[in-house]
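A protein chain is absent from this complex, but the other protein chains hold their places.
Each chain gets a letter, A, B and C, in the order it is written, and its residues are counted from 1.
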Amino acid sequence: MSSDRVQAPFGRRAAAVVDRAEYGPYVVLAVTDEEGPEPEAGQFYMLTAAERWGGGEGERPFLPRAFSVLRAIDGELQFLFHDVGPGTRRLCELQPGEELLIVGPLGIPFAPPREGRRLLLVGGGVGIAPLAILQDQHLAETVLLGFRDAEHAEAAALLTHARVATDDGSAGHGGVVIDLLAQELHLDAHREVYACGPPAMLEAVRQLCAEYEVPAQLALESGMACGFGACFGCVVHTRDGLIRLCVDGPVLDAGRLESVIGVGATAGAGRLTRPPIGRAWMASGGQA
Amino acid sequence: MSSDRVQAPFGRRAAAVVDRAEYGPYVVLAVTDEEGPEPEAGQFYMLTAAERWGGGEGERPFLPRAFSVLRAIDGELQFLFHDVGPGTRRLCELQPGEELLIVGPLGIPFAPPREGRRLLLVGGGVGIAPLAILQDQHLAETVLLGFRDAEHAEAAALLTHARVATDDGSAGHGGVVIDLLAQELHLDAHREVYACGPPAMLEAVRQLCAEYEVPAQLALESGMACGFGACFGCVVHTRDGLIRLCVDGPVLDAGRLESVIGVGATAGAGRLTRPPIGRAWMASGGQA
Amino acid sequence: MSLRFCGIELAHPIINASGTFDAIAARRAFGDELLEHFPFAAFVSKTVTVKPRQGNPPPRLWELPGGMMNSIGLPNKGLAGYVEHDLPELARLPVPLIVNVMGFSRDEVGELVRAFAEHDEVAALELNVSCPNVETGLIMGADPRETAALLEHVRGLTSKPLIVKLTPNASDPAAVARAAESAGADAVSLINTLRGMALDPRSGEPWLGGVSGGVSGPAVRAVALAQVHAVSAAVDIAVVGMGGVGSGADARDLMLAGADLVAVGTESFRDPTAGSRVAAELSELFSEPAGDVRRDS
Partner (left out) sequence: MSLRFCGIELAHPIINASGTFDAIAARRAFGDELLEHFPFAAFVSKTVTVKPRQGNPPPRLWELPGGMMNSIGLPNKGLAGYVEHDLPELARLPVPLIVNVMGFSRDEVGELVRAFAEHDEVAALELNVSCPNVETGLIMGADPRETAALLEHVRGLTSKPLIVKLTPNASDPAAVARAAESAGADAVSLINTLRGMALDPRSGEPWLGGVSGGVSGPAVRAVALAQVHAVSAAVDIAVVGMGGVGSGADARDLMLAGADLVAVGTESFRDPTAGSRVAAELSELFSEPAGDVRRDS
């Protein structure tokens, strides 16, 4: 069967942590993976710490977590983590000598640019991860990265000749990375944009690219339980209806989306049917 | 209200680990407890590690665990742990600087000896814990301790002039501690026996003391969820029916027991009603 | 400010779950401090039956990932023993007393309700209906008709508030709650424990002396929230929500789903003053700007 992706070995395998580095608030782990194939940029892995992650004693984190591959060199994989909850916290605290359990590479990677267009990479926050391996695998001279502040922007060192924007102006351009994108597209629109970052950033990229009629490939996120199409949990809204982001993404052509905002959540879908009786104490503001 | 015990402050309080020592396979932790009253020998505390113990992320261990106080000096409490499962494992790995949450002292302590009898302490394995503080609080010249082997017997150093028996003869008397008890009672039966250890040992103590008509106080164990009488989970069989070991024990007069074996478990109480149909695969020994 | 629940004045919305706090034993363990810092706005006593019960043989406890299972089996002194020994002590607690009762027939429940009707120190009765009616073989709280028939039988026997404690092991707890409401219940409380079982890893036989047991704690929190939501939407009477509450945030979730009061059960085993802590955390949450609690309210 021919395939639209590098396929994963079937099963979960151990990968020893061989290096750990910090870039501002972000952590990069390098793990050995001799067995696995070389992933393509935009693919991801489902990761679990071998110890203290669900299993026999059943704590949360329980499900594996999805992470883009940051870099893959000589049987070594690198991942970039931002601590936002119990799973990323556990991964951030791992030290060399400890182990991950990994499944992957998974998902559809970035596609080569169309019509001889030059690559333009746009990343925000931890969303820069898939752009590093993209830059390793394809010639990409223009790299635009947005961060909250100078401390977060330390992670820009993971890519080469990146132009940086920070929200507070403490490093690079003071403002959003979209400002830089607008400048670039204004200079030369024969580009293909590859973007990953928070939904608001991706939506701005989508709108701007639509305006300039520039094709854009967006690496999206949604909550995932399995990563290989088993649970139907990771669906996102597209113009063709709901699709499983893990097997039909995570990279999607911007043209397939109505909007990136709320792509994996449906405004007002889950509403409490307001219970009928007055809740005196809540209404009072709850003074005890 | 007059009380048969030193009462606990109401609530759970933090106690910092200030020292950790190993005695063979056992771990002794010392924690500071300025707030709490001085416990009496035989009382216990419900312990929880402040981190990675149930709570928000809900792993097992989830419930607190009961531990006899080993020693109490100047606002410092000591506990003795034997790793037998997730709770004790977690406690054994705590290091100075980390914290316990404690509730206690709880339960009815050992009573002073009757009729001017001399104390005779008999302990087995981790059951030596309440005897150390008993020896600190009362004159007790005769201390008999049983262990599996010489390595376990290192914990005998926690009491003074203890006579030791080991199952494999690698230290002290080769045989069970009951051999030593028989010798002592044979020499002088004007004793009161204070014992703590595994059920088989306690039952042998009970029978021997009954034979010699020597009063014995046994510190028992049973699975506990709360330690303060709230759950009714810790009941043991006595001649007067089921009692809650946490509030009506853990120290019980031997005379109140029919037998120590199965005191907290009822032989055959929980039986599978054999399902009606043959389970072919199980019956075959399960070759796949 | 205080709050009214079935006409009873309460200092805050956190009470204990029946069978998870024994104020008399706790007084022996903690002394008078218990009374000075009583953690609950009302005290719910453990289930009382007409005749004394020893309860189930041990072992009675099993720990689960994020929870526990018990097969306590409702040990209690029986109606006469409770009225003689426990009631006078419980009447001295600094908070209103709610007595939880269970009978194995409608007449037994009637006898219990009638007996407590005359005791002024009892503010309300909670009916534990998680047991079979020996006359019909049906769990009194799992079938709407059974529940309605029970309420009709006992409603006339007291003017005290009657709280029906629903079982989660039912096809449609909201229908049972509606039946209880129509037949005159003043409130419903839920959830009781979920039926579960564990095997001894060594012998392969059931661990619990009672063979099966009841699951409680964080492991049942999501189930409790769903049932409280469904029941609150179905009835107009007051709702006491419980199941896995360990924090103010958990209590708030149950209140957002429709509960008027919240009961703390298993968490008291981990932290004897959990009731006070949950009440304080809850109060904190509700004094934040409303926007933090609900997107639009």
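Assume a contact is a pair of C-beta atoms (placed from the backbone, for glycine too) under 8 Å apart; a residue touches a chain by one contact, two chains touch by 3 or more.
In this text, all values refer to a predicted model and were calculated from it rather than measured experimentally.
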{"item": "Given A:17, A:180 or A:236, the one touching the chain that is not displayed", "value": "A:236"}
{"item": "Full-complex contact with the absent chain, from C:42, C:83, C:142 or C:183", "value": "C:142"}
{"item": "Residue among C:225, C:242 or C:282 that touches the chain left out of view", "value": "C:225"}
{"item": "Chain C residues touching the omitted chain (full complex)", "value": "62, 64-67, 69, 139, 142-143, 169-172, 194-199, 201-205, 212-213, 215, 218-219, 221-223, 225-227, 229-230, 249, 252-253, 256-257, 292-295"}
{"item": "Interface residues of chain A (partner: the chain not displayed)", "value": "1, 3-5, 7-12, 48, 54-56, 58-64, 101, 103, 106, 222-237, 241-242, 244, 247, 264-266, 269-272"}
{"item": "Missing-chain contacts mapped onto chain B", "value": "57-59, 272-273, 275-277, 279-282, 284-288"}
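Methods note: only the chains that are shown with their structure count from here on.
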{"item": "Identity of the most central chain, Cα criterion", "value": "C"}
{"item": "Interchain centroid distance [CA atoms averaged], chain A/chain C, Å", "value": "45"}
{"item": "Where chain C touches two or more other chains, by residue", "value": "64-66"}
{"item": "Junction residues of chain A, two or more chains touched", "value": "57-59"}
